[in-house]
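Every protein chain but one is kept in place in this view of the complex.
We call the chains A, B, C, D, E, F and G, going by the order they appear; numbering starts again at 1 in every chain.
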Amino acid sequence: MIETEISRVILEEYNRRLLEHLENDVVIVGAGPAGLAAGYYLAKAGIKTTILEKKLSIGGGIWGGAAGLNVIVVQDKDILDEFEMTAKRQKGLYVIDAIEFAAALAYKAKKVGAEIFNLMEAEDIILKTEAVEGVVVNGTAINIAGLHVDPFCISSKYVIDATGHPAEVVNMLKKRRPELFPKGIQESFMDVETAEAGVVEKAGEIFPGLYVAGMSVCAVFNLPRMGPIFGGMLKSGKKVAELINEKIQSADA
Amino acid sequence: MIETEISRVILEEYNRRLLEHLENDVVIVGAGPAGLAAGYYLAKAGIKTTILEKKLSIGGGIWGGAAGLNVIVVQDKDILDEFEMTAKRQKGLYVIDAIEFAAALAYKAKKVGAEIFNLMEAEDIILKTEAVEGVVVNGTAINIAGLHVDPFCISSKYVIDATGHPAEVVNMLKKRRPELFPKGIQESFMDVETAEAGVVEKAGEIFPGLYVAGMSVCAVFNLPRMGPIFGGMLKSGKKVAELINEKIQSADA
Amino acid sequence: MIETEISRVILEEYNRRLLEHLENDVVIVGAGPAGLAAGYYLAKAGIKTTILEKKLSIGGGIWGGAAGLNVIVVQDKDILDEFEMTAKRQKGLYVIDAIEFAAALAYKAKKVGAEIFNLMEAEDIILKTEAVEGVVVNGTAINIAGLHVDPFCISSKYVIDATGHPAEVVNMLKKRRPELFPKGIQESFMDVETAEAGVVEKAGEIFPGLYVAGMSVCAVFNLPRMGPIFGGMLKSGKKVAELINEKIQSADA
Amino acid sequence: MIETEISRVILEEYNRRLLEHLENDVVIVGAGPAGLAAGYYLAKAGIKTTILEKKLSIGGGIWGGAAGLNVIVVQDKDILDEFEMTAKRQKGLYVIDAIEFAAALAYKAKKVGAEIFNLMEAEDIILKTEAVEGVVVNGTAINIAGLHVDPFCISSKYVIDATGHPAEVVNMLKKRRPELFPKGIQESFMDVETAEAGVVEKAGEIFPGLYVAGMSVCAVFNLPRMGPIFGGMLKSGKKVAELINEKIQSADA
Amino acid sequence: MIETEISRVILEEYNRRLLEHLENDVVIVGAGPAGLAAGYYLAKAGIKTTILEKKLSIGGGIWGGAAGLNVIVVQDKDILDEFEMTAKRQKGLYVIDAIEFAAALAYKAKKVGAEIFNLMEAEDIILKTEAVEGVVVNGTAINIAGLHVDPFCISSKYVIDATGHPAEVVNMLKKRRPELFPKGIQESFMDVETAEAGVVEKAGEIFPGLYVAGMSVCAVFNLPRMGPIFGGMLKSGKKVAELINEKIQSADA
Amino acid sequence: MIETEISRVILEEYNRRLLEHLENDVVIVGAGPAGLAAGYYLAKAGIKTTILEKKLSIGGGIWGGAAGLNVIVVQDKDILDEFEMTAKRQKGLYVIDAIEFAAALAYKAKKVGAEIFNLMEAEDIILKTEAVEGVVVNGTAINIAGLHVDPFCISSKYVIDATGHPAEVVNMLKKRRPELFPKGIQESFMDVETAEAGVVEKAGEIFPGLYVAGMSVCAVFNLPRMGPIFGGMLKSGKKVAELINEKIQSADA
Amino acid sequence: MIETEISRVILEEYNRRLLEHLENDVVIVGAGPAGLAAGYYLAKAGIKTTILEKKLSIGGGIWGGAAGLNVIVVQDKDILDEFEMTAKRQKGLYVIDAIEFAAALAYKAKKVGAEIFNLMEAEDIILKTEAVEGVVVNGTAINIAGLHVDPFCISSKYVIDATGHPAEVVNMLKKRRPELFPKGIQESFMDVETAEAGVVEKAGEIFPGLYVAGMSVCAVFNLPRMGPIFGGMLKSGKKVAELINEKIQSADA
Partner (left out) sequence: MIETEISRVILEEYNRRLLEHLENDVVIVGAGPAGLAAGYYLAKAGIKTTILEKKLSIGGGIWGGAAGLNVIVVQDKDILDEFEMTAKRQKGLYVIDAIEFAAALAYKAKKVGAEIFNLMEAEDIILKTEAVEGVVVNGTAINIAGLHVDPFCISSKYVIDATGHPAEVVNMLKKRRPELFPKGIQESFMDVETAEAGVVEKAGEIFPGLYVAGMSVCAVFNLPRMGPIFGGMLKSGKKVAELINEKIQSADA
């Protein structure tokens, strides 16, 4: 029956992909701008990368632009060119349609081979000795439904927290190691210029095996918040991808 | 201050786009597979087209594949090639990643010039004489918040109901003209093959100015439902785009 | 890593079982007393049987006995002996612990080879020509979470509605064929003796491919309701199993 | 079409006003009695003033009087005369209809040129160096709907916290600078006379660029609460308006 | 103690007003644009008038303008002048700040002596013989809290349904006399010009003692809906006030 | 009209009673067993006493007995005789119907002249110098409805916290004077005998003007909790009534 | 251990009472004014009577008087004297404290031997041949919690629907016998005098074994509603008690 055949090919394909990605080079938590950018550059470099997104759709805070007006801003054009996005120059800034921005990031990341699982929620990290070795995940729907159900595990050499403002993965570490974060995990007051620079500069490894990219950088380093300007997000993701790539190359060498 | 400059360029750009699209050739309600496909083909043909999406993200039921496993199925490959999607042949079907499918549709529709407004909910139609002339819309957030606030209006020569199973626009017509739908608006039992054929065949104008595409076709004509197979959706959207295009061309001629 | 190995064997085993049961001789919807009894007798007879349960746990209304006091009643002892349950004779009735009753039914059904999937919700039937050929299912968690996600399909030669009072599968049929149920689907006033007899007598096929067992029998035939007495439930499930078994045997013969 | 023309003039007018008020002399958060009074006196003095109100209607706690009985009390009459309100003398107090009180404040504030945006919620402050330079805002409906959407920014030379008991703007400062508020932000026990005097006396600048008026004065200085007596509220707003006016005059001089 | 003195004067004043208005010439249900206009003109003519508003604040759908943008539109200027509102001419329409519009209506209605009780919800009508003689009311908070509590009664010679789209008072009549409304109570599709004319023309008495004004006119007569244009609302309220005034004058004569 | 006459006499009677009790000798917060007993003995002694109950019905935790079985236990009979309750001796304890127990307490308290206002919620205390002088109250329905509305004030020479486990009035004091309660406000582990003795022994004044009776005694003194045994509750209320009575008598003397 | 002894005597007493009342002469559903009055007169006449109340407390709509003001009205004094309630004559009506009214009814009903079970919800009737023979009940808490749990049964010769406005028991009959109620079950518009007379006159048996008393009389016979006047309620309950008493006496004779 064609109805069960469709079910069958979907189940087989999904399971094949999920089983293949139970072990990874890199797991990125969060498919917002920083996570998708990191995933794009890592996958493009041939690194086995899985992006976990807890929502049904990817894109994080991109879709709503500012206050639900679906337009966002970036400051330089080169990274837009990489993703073939069409922007418009206005008062020294580039404005771009939020939907195109989100769609292009996901489309390009998939094209270079990043694997994305949506509706999948990281709820903890695997940490046996002093290094993060993967994440503990469960279905988002299971969690929304409030069901009492055990999770499963996805391992990776490196985990990137690209969950944005809440810095969810870093908070899993903080939950049992609060002493590592004496100043707390919280962004500072709005200041776009400081934030755009800092989110790239400070992106990197903050604990063995754990990297931060995008707004979680601001949260961890108490940098300012920045609003609907997304260039720093992409560069932050790109920088983390480069740092991990170098490490893997030198480890392989 | 750069913070207000960013706000300013976003507000100006969004307003420019919204004011420009208060009057359209075509308004498509719903940015799921049929709506995005229709929008792509219409915009590509140079027709002024606005897609209204009530959710924060586009894509409708695509993202979750079957039961949350993000894989979907199509039966023929040519329409996938049009949108540059990568599919895999399995047991006579093509399987494709749901995220790539959704992202590619939105990305391509934007690239050819379709305008998309998300978080915007059609709540009624404009119908003065015997033809639909546009839609009455409000912010989705306003509605979720349960605020008592008046809507605004977007006019168009043609309105496409691409809202899927609930056939929301057609139901606005039915609310005050129930006699037009003596058999009700409801799909029939699951039967993939009949549905895939019917959703294309029956797509078209069902009341002056009002077209149906995608699952709303099945609802209006009591055709079977079909599950996570999306080829018919795209073709249904494409067919409606062609019908409207012809009409506009002949009207212009 | 042992953590991912555990995930891997669970995913592989579950997928193997699910793929194996996409096509069945019998699908039973509802793992309450009638569904588990039917599943037990069918599987014991070597018939390929899948039970779908939408809740996290099996047992339906058994666990709470009367008003949450976990004791239930049966009138004859032989069916209890079949499931090795320990009952106590009191005033001409047998009283038995509700937890033992639920656990024994599930334990025995599994031991003889019935397949049970919990957290899986039948939302429609497959009906192409004039016979039910399977069910359309989705994850319960997906539905509770209110996510807009397509279902998948499980086919079977026969479907048993063992969903109890709401007669959920029969109502899927009624939704589009209300004329088949001119008196509606609803039990009558409480009357234990009439109900206990009728729920067995009327159990059977009510539409090509669709059987009813347990309280859905009362709902379909407007028989009385009966409260926390479960002997009729088991016999009703047993009778339907026998009817289907005969049909399969004669078809094979 | 007149329907779209109405939409067009509303969008254009609102956008013009909003763009004009992205930069201000003063932003007042909260359109309750203190905020409206401050806005009235500032606008009357020719200062560019924007009042942000998160609810759909202005008036804050005025409408409900005491326990929902729409009558309120003031102690002296002169400020009522300024707003042309009709009060009645009883037992040494003036009683006045709460609806007239709220309506008159808003009506008069608008008449002298204060700009009010409702459904707009300040969620943070802009603070780059040691002075508040504006607020970060989002749509109230966006927040109620729980959407993940970025805010935008409105700048001003001075920000007035007129949010009442919760002292919302001051708490934004406290969130990252708790050391500035060693005794916490909380009113003390009910004591009308002390409160009425203190809410005027202590009204003023509490951090560079940040003023408090009305009940947020009581919260910040741990003064008593006071119930449905509103004279102090108006005077507190008036005093802050005068302080800021002096500062602006001397800066301009 | 001053605290209890304040409570005392509020309780005494409110009770005096409420007891005084248990019997009225006119009760208006709903303090939106039509209700406030009707109340203004009635009170100005010296007629004893009570307006009941179920929300905490008056104004109904005015505050949010279109989609939350607080600007509204009227077509002619004379009625604005009556209420001393400041409007701006744009493309043949007058645009006016929604907050000023709501505040001015309430302020002026109070000034001429209309009594307004907010947080008070009409839940039924008093109808002993064939005429409406008053309304059955309860506290809005009581209803929101879901408490099982009896109502009280307010009598009047005439009741005006100014509840807008839901036509709440008319629906109380319809609940037990559905035969009076064979076409149902529902507005028709958006059509501004037809609606603006009809809402004035059809405003009046629809059952002995029961008048409709504002959007409830459209609902009762199945006239089109109209969106954020409010001139017809005010005129509709004014017309009903004039009709009742004439009746009272002729009865008194 | 009789309908408005009924409303009128209710409004007048309620207002008379409420205005009369804005100033009291004693305000008791909570009409559970301890509050009703205290109210009974105080009123019987001729002291002006008001009991505030936030729920719709009085009785607090009495109605549900143990786990919803409406039977409760007391250890001695004399206090039952005072309230003319019928108990049954079993295993050295007296069992009594919970409904009779609650009804008798309220009935007797009213008969001796205690005033009770239900649906009225104390939300704060009046504390100007170092003594509690009354309570700040609001309508329960207002609070449940989440309306932003000011409270009113009821003064008294003495306030009794009879709110049970949560010790709500004491917690109002603790909110701003945490240093007065270094061990927190919380009962200890279940131990009936210690609790029954302690709840009487420790009942009394804990801050100038503030008394505790019933379970709030256990909370304040960290005594054990006790379950559905109510003799101590009544005696605790009685003792506090006697202490206050003595104080008033000696003050009057 | 005294803690378990208390539990033991409560469990034993409750079970003894519940088992004793599984079979009754009369079951009254609803412990509001009519149900308690009926229960009082029946029990006083020596008839075995059980009152089922679904809420935690008895009293129904009494406690809140009118709009939460706890005062109610009766027209004649004799029935108040029967229950030893203290009323005050005002404008030809008697006003009485709502709390005293509710408490006295319950107290007196218990004293003469009526059995009351609260937190117990009738969900259906037992109807085997053409007469109601009892009710199907479940725990209210079970139902609120939404648990899937079977009910138990309480039999009686006569069932009284004293559930007030919703006429819950009659609606159980109507659910499966709608033809018995061609005009529906719904009160008419407010009209106190007609209602006060009719609620007594029409009280009685409406189907073999099923009686109505109180507001359910108005609902069943489409009589007017009446608001916070309770004399008719008590007389209606009394009349039904007398009718049943006569029947039992003549049956016994």
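By our rule, a residue touches a chain if its C-beta (ideal position, glycine included) is under 8 Å from a C-beta of that chain, and two chains touch if they have at least 3 such contacts.
These numbers come from a predicted model, not from an experiment.
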item	value
Chains on display which the left-out chain touches in the complete complex	A, C, F, G
Per the touch definition above, residue among G:I10, G:A34 or G:V200 touching the missing chain	G:I10
Candidate in contact with the missing chain, chosen from G:V112, G:A141 or G:L243	G:A141
Residue of A:S7, A:N118 or A:N138 touching the missing chain in the full complex	A:N138
Chain not shown: contacting residue from C:A37, C:L80, C:A106 or C:A122	C:A106
Where the missing chain touches subunit F, by residue	60-61, 63-68, 72, 186, 188-191, 194, 224-225, 227-228
Touching residues (missing chain, whole complex) on subunit G	1, 3-4, 6-8, 10-12, 15, 18-19, 22-23, 56, 119, 126, 133-134, 139-142, 144-145, 147-149, 152-155
On subunit C, residues whose C-beta touches the chain left out of the figure	2-3, 5-14, 17, 56-59, 63-66, 68-73, 86, 88, 90-93, 95, 97-100, 102-104, 106-107, 110-111, 116-119, 139, 141, 190-193, 227-229
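In the analysis below, only the chains that are shown with their structure count from here on.
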item	value
Farthest chain relative to subunit G (centres taken as mean CA coordinates)	A
Reference subunit E; chain at largest CA-centroid distance	C
Repeat of the E-F interface, chosen from B-D, F-G or A-B (over half of contact pairs identical by residue number)	B-D
Distance between the centres, which are taken as Cα means, of subunit E and subunit B, whole angstrom	40
Between subunit G and subunit A, distance of the C-alpha-averaged centres to the nearest whole Å	62
Of all residues in subunit E, the ones touching two or more other chains	3, 6-8, 10-12, 56, 63-66, 68, 72, 119, 126, 139, 141-142, 147-149, 152-153, 190-191, 227-228
